[in-house]
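Excluded from the complex is one protein chain; the other protein chains are retained at their positions.
Per-chain residue numbering starts at 1, and chain names A and B are given in the order in which the chains are listed.
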Amino acid sequence: MTESALFTIFVVAYLFYIGKSLNPPYPREVLEFPWLGSFFLFSSSATVVVAEHRLKKGERGGFHLWWGITMALGAAFLIYTATEWYHLIYHDGLTLSTNLFGSTFYSLVGLHASHVLVGLVLLGIILVASLTGNIKDRHHEHIEMISWYWHFVDGIWAVVVTVVYIIGMQ
Amino acid sequence: MLNHQYTRFSLATRGSGRGWLLLGFTVVAFIGFLSSAPVARAQDSTIRAVQNIFDPLSAPAETLYSISLLVMAVCAGIFLIVGGLLTYAIIRYRRRGPEDDREEPPQVYGSAAIELAWTVPPILIVVMLVLVTARTIGEIQHHKMPDAAEEIRVIGHRYWWEIRYPKHDVVTANEIHVPLSSRQNRVPTEMVLESADVIHGFWVPQLNGKTMLVPNYRNTMWIEPYATGIYLGNCTVLCGQQHANMLIRVIVDPPDVYQKWLDSQKAKPVNDPQTAEGQRQFISNSCGTCHRVEDSQATGVFGPDLSHFASRATLGSGVAKNDDTNLRSWLHDPQVLKPGCLMPNMQLSDRQVDAILAYLRTLK
Partner (left out) sequence: MANPTSSLKEVGTELAPAPPGREHGTLTAWIQDLIFTVDHKKLGLMYVGMAWLFFIPAGILASLIRTQIAVPNNHVLGPEAFNQAITMHGTAMIFFFAMPMVFGLANYIVPLQIGARDMAFPRLNAFSFWTTFFGACFLFLSYIFGPGLYGMGAAPDASWFALAPLTSKAFSPGNNIDFWSLGLLISGVGSVTGAVNVMVTIFCYRCKGLTLYRMPLFTWMVLVTMFLVVMFLPPLSAAQIMLVLERFFGAKFFEAQAGGSAVLWQHFFWIFGHPEVYILVLPAFGVISEVVPVFSRKPIFGYPMMVAASVMIGFISAGVWAHHMFTIGMDSFSVTFFAFATLVISIPTGIKIFNWLATMFGGKIRMEIPMLFCIAFLFQFLIAGLTGVMLGVAPFDWQLNDSYFVIAHFHYVIVGGIVFAVFAGFYYWYPKAVGRMLDHRLGLWHFWIFTAGFHLTFDPQHFLGFLGMPRRIYTYQEGRGWEFLNMLSTIGAFLQGVGAIIFIINMIYAARKGKIAGDDPWDAWTLEWITSSPPPEYNFEQLPEVRSRRPLWDLKHPEDPDWRFE
C-alpha cells in the first residue's frame, strides 16, 4: 500500500509535467516502446506462477528451474533498462538534470527498476536457500509473499508503461 | 462601515521620533499641499496601519466581511449550545461525594434515534454554508471589470514588490498607487500577481483577502477601495530572511491626485548637473547592474526601479522612512536596516555615499 502511494506520487508528477519541458530532448524524439523489456517482465510473472505450482506439487527441480528462469527474465529486464538508459544518456544527452522530462522519467523508471532489483535479491535469497536445502514447508508462505511482490512490481510496470510510453509519447 | 477611527495610529520607523510622526505627516501633507497649489486636493496621508478585516474599505473585502459575519454567527451559536450542554453536564452530573461511589449510574449504551437527531442539523448547516460559500466565490472570482478599471502588475521579488502600470507605461516599487472608487464612478483596480523567484503572498486586509504570487503562474485579484489613505500590508508566505520586512503600501488617491501622480512618474528624470558626480559614482559602483534609472546607463532589473525614487515615502519595501539619515545608513550598508536583504554592502566611502544620496534625491 505504501509502495503504491509512493509510485502514485511519481506517476502524478510525470503526468503533471508531460509536455511541459522547456528544452529538448522531448519524449517523442528519444523514447522507443520497450517491447523487449515488457516481454521479459510480464513473462516472468507467468514463470513465477509456474514455479510456485511446481513447489506445491513438491517438484523441487522444477521449482528451481522456473524460479531461475524468473530471475533471468528479471535480470534481462534490468539489462534492457540499462542499455536504454545508456543510449539516452550518451546518445541523446538526456539526464536527470536536463529537463522536466528527464527528471520525471528517470525518477519514475528508476524507482521501478530499484524495486525490480529488490525483487531479484529476494528471489535470489530464496533460490540459494532452496538449493542449500533450507526451505521447509512452513516457508511456503514467504515464497508466496515474494511472488506476490513480484506480481506487484509487474503491475506497476504496466502503469509505468502506460504513463511513460503511451500517454507520454502522444 | 466607513470608519476612520484608526487615523490616530501612525507607522513608526526605526530610529525616528515615533510620537512626532503624525505631526510629521501632517507637515509633509501641508507642504505637499503648498507645492501643488493648482491641484485642489492633496494625497491623503492617513496611514491605515491597523488592518482590521472587520473594517473593510473595499468591495471584495466587504463581501468577505459579510460572509465572515454569517459564519461567525453560526459558529458562535454552535459554541453556545454545545458549550452550554457541556457546562451543564459537568455541573449536573459531577460526583458529589463518596456516597456516589456506592452504585454505578444507569448504563446507557446509545440510542439510534438521538444520534440520528443530532446528525441532521450539522448536515443542514454544512449545506447552507457550502451554498453561501459557492455564491461568494463566484461573486468575487467572476466579477466583471468595468472598462474604466485600472490594471497593474505586481511582481514579487525577494523582499520587495515591483509594480507596473501597463496602461501608462509606469514602473515603480513597493508603494502602489491606485485610484479611489465610488459607487457612482466605479474604478476598480485589477492586479496581476506574478513572482520573479519564490512564492510570495499579497495581503492588505482592508482591501481584499490574500493571494499568492507563484513563479510561472499568473494570478489575479481585484480591489475597489472607497476610502483614501495609505493602506499597509504584508507578504504572507515565508520567502526568506526578510519576509517580515516585505511590506506593502497601497496608496489610494482621488482620481485627480492619482492622475497627477501618474504624470509625475511618466516624466523623465531631471538631469541636474550638480549631481553629475553622484550619477558617475552610481554607475561606476555598479548600482546600475541591479537598479534602473530611466535615461541613464543604469538598466538593471534585479532591484527596484529608481527612476522616481525620491517620490517614495519609504526605503527597502517599507522598512524605514525615506529620509536622509536612513538613506545614508542604507547606502553604507543595507544589511543594517534590513539584515539578509539581497543588496550587498558596496563598501562606499562617505564621500561616495553623499554624492549618490544627492543624486538619488533628485530622482523625483
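The rule we apply is simple: a contact is a pair of C-beta atoms (placed from the backbone, for glycine too) under 8 Å apart; a residue touches a chain by one contact, two chains touch by 3 or more.
Treat the numbers as computed from the prediction; the structure is a model and nothing was measured.
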item: Neighbouring shown chains of the undisplayed chain, as defined at the top; value: A, B
item: Contact residue for the chain not shown (choose from B:Q241, B:N285, B:S329 or B:T362); value: B:Q241
item: Touch criterion as defined above, residue of B:V198, B:I283 or B:A310 at the omitted chain; value: B:V198
item: Missing-chain contacts mapped onto subunit A; value: 1-3, 5-6, 8-10, 13, 16-17, 20-23, 96-100, 102-104, 106-107
item: Positions on subunit B where the hidden chain makes contact; value: 9-14, 18, 47, 49-54, 61, 63-64, 67-68, 71-72, 74-75, 78-79, 82-83, 85-86, 89-90, 93-95, 100-111, 114-115, 118-119, 122-123, 126, 129-130, 132-134, 136-138, 140-142, 158, 193, 197-199, 201, 203-205, 208-212, 214-217, 219-220, 232-245, 247, 339-340
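Heads up, the rule we're going with is that only the chains that are shown with their structure count from here on.
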item: Distance between the centres, which are taken as Cα means, of subunit B and subunit A, whole angstrom; value: 53
